[in-house]
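First the structure, in the form of structure tokens, and then the observations on it.
Note that one protein chain of the assembly has been removed; the remaining protein chains are unaltered in position.
Then we have chain A:
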Amino acid sequence: MAIEVRIPTILRTYTADQKKVEGSGDTIEALFADLETRHPGILDRLVDGGELRRFINVYLNDEDVRFLGGIKTSLTDGDSVTILPAVAGGAPSGNDAV
């Protein structure tokens, strides 16, 4: 099952500077475990104590997985996952046409 994963700049040291990598897994947790096999060290930057790290945001098809099933969110072939560093506290950025 191919899932496209977009990697933020600060984690590209683990992916040989690649912006996008492919992975597989039927949940976010399984996907991250799969990434670790080819990009050792990345898992520890994403997960802490079995949960997503506080300052990491993960989006499934652009939707914040914290509003879905968190690290247990189910994945389907062809999904796109985006990893982003959160601003302090995982807060919204407050940047809109305001």
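One rule holds in what follows: a contact is a pair of C-beta atoms (placed from the backbone, for glycine too) under 8 Å apart; a residue touches a chain by one contact, two chains touch by 3 or more; residues count from 1.
One rule holds for everything that comes next: contacts and distances are computed from a predicted model.
Asks: Which name from "Fe-S cluster assembly protein SufD", "Heme ABC transporter ATP-binding protein", "O-phosphoserine sulfhydrylase" or "Putative spermidine/putrescine transport system permease protein" does UniProt give the chain that's left off?
Replies: Listed in its UniProt record, the absent chain's protein name reads "O-phosphoserine sulfhydrylase".
Asks: Of the residues A:T9, A:S24 or A:S74, which one touches the chain left out of the display?
Replies: Hidden-chain contact among the options goes to A:T9.
Asks: May I ask which residue of A:S24, A:N61 or A:S74 touches the chain that does not appear here?
Replies: A:N61
Asks: Applying the definition given at the start, please give the residues of chain A touching the unseen chain.
Replies: 8-9, 57, 59, 61-64, 67-68, 82, 84-98
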